[in-house]
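Shown here is a partial selection of chains from the complex, left in place.
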Amino acid sequence: MGYTVNIEHFEGPLDLLLQLVEKDELEISKLSLASVAEQFIKYMQSKTVLPEEMADFLVVASKLVYYKSKLLLPGFSDQEMEEGPDLEAQLRQYQMFVTAAKEIDQIWKSGNQSFSRSQTVVRRIREVKFSPPENASLDIMSEIMKRIIARIEPIVRLPKVAIRKAISLHERIKDLFGRIHEHATISFKTYIKDIKHREDAIVSFLALLELVKQRFVMVEQIDLFNDISISAHPEAPERDPLVESFA
Amino acid sequence: MNLDQLIEATLFAAARPMTLRKLAELAKAEAEDVKKAVADLAERLDEGSGLMLQNYGNEVELVTKPEAAEIVKTVVKDDEQGELTRASLEALTILAYRGPMTRPELEQVRGVQSSLILRNLMIRGLVEQKEDERLGQPTYAITFDFLKHLGLKSVTDLPDYQALRGHTAIVDMLNQLNEPEKEKQEDNKSDLNV
């Protein structure tokens, strides 16, 4: 599959998804969403995704992978994935707003603004008369200052916290590939046993799918709810999977 | 002096948006009469004035008509808003059509976390936090500054307003309709308990 048209910039997972669908001139449907799943993951990895937005991208990625799985395996259904907002409807709604935003941008740029009565001049005309407020006391003021600090603390800390979320697909692929080389076979449960967050589990699963697709590994599952065993593919190519995958 | 003229003078002096309630209080008039006078004023201005009435939520402000922008710009200091980034534009558009709304609601539509973009827009004065909360969350809405920059009388003048505002309005209405219903049921329940 060729990726000839480049998407230079996207604002979030829905923006990326919409651009991919429109680039291929597809209608928004489950089928078209499934068809751009791989491109979505590729772009998500190749461009910089803000760490604090990674989780949002992963939610969409997992839905796309799910749609694709359903397409490949008729009758396959997962209750948890079926619940929650419908990505197709969400994207349709998002598309309407993107169209409206373009119109608003035109109005914004047209320069046909309205103006209030000028504030600075109103101020100059009035005389300054000292009129102290009754509700400003030392106690109230120090209380307010503490509240302001409490309010901005999480904002200042935000970037540091968010980095945790960004266990990237790169890292998981590298990690998984390394471990299979070492042990020949490991189980999926062992592979994800240190993972505490749902989005990291999704990344790990995507990494596994990527390696399967490229025939670096084989997976075997005895029945539906059993653990998956992962082993190196007997005809595994002699190259670095990362180079092929996300160059 | 008629009530609509009194309101016109009040808005002129205030030089900022005012709630209909505040106007009624200042003019010592009934809410219904104020509402009608505001509508009369808006119509009179539309017909022959260089000014117009802008309204959003339950507030109104007296501003210049957008057709006068070119000349007015030469006598006022511009607020220099500059261009909007795609993300800002997207968030503003959603808030303009669907606001006031909570942050989770905005994020649901955008599909991506939006706390920083909201903060940026609030610092630029294009979005503000409203007094009302919904489900324990603060709600956000566009400001009069944003409306002014677009030269619109009201958000209802936005392209395709009804279609895009769409079902949320209906959902809100249904929620409001359901609430008394629920309370009634609760009451009934407690009756049975007694």
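As written, the chain order gives the labels A and B, with residue 1 at the start of each chain.
Simple rule for what comes next: a contact is a pair of C-beta atoms (placed from the backbone, for glycine too) under 8 Å apart; a residue touches a chain by one contact, two chains touch by 3 or more.
Values in this document were obtained by computation on a predicted structure and should not be read as measured data.
Novice: Note that one copy per chain kind is shown in place, then state the copy numbers for the whole complex.
Specialist: A x1, B x2
Simple rule for what comes next: only the chains that are shown with their structure count from here on.
Novice: Using CA atom averages as chain centres, what separation in Å is found between subunit A and subunit B?
Specialist: Each chain's C-alpha centroid was found; their separation is 32 Å.
Novice: What does subunit A use to touch subunit B in their complex?
Specialist: Touch residues, subunit A against subunit B: 9, 11-15, 52-53, 55-56, 60, 85, 90, 93-94, 96-98, 100-101, 103-105, 107-120, 122, 155, 158.
Novice: Spell out the residues on subunit B that touch subunit A in their complex, using ranges where they run on.
Specialist: Per the touch definition, subunit B meets subunit A at residues 12, 15-16, 52, 54, 61-67, 69-70, 72-73, 75-77, 83-84, 86-87, 89-90, 92-94, 96-97, 108-113, 115-116, 119, 144, 147-152, 158-160, 163-164.
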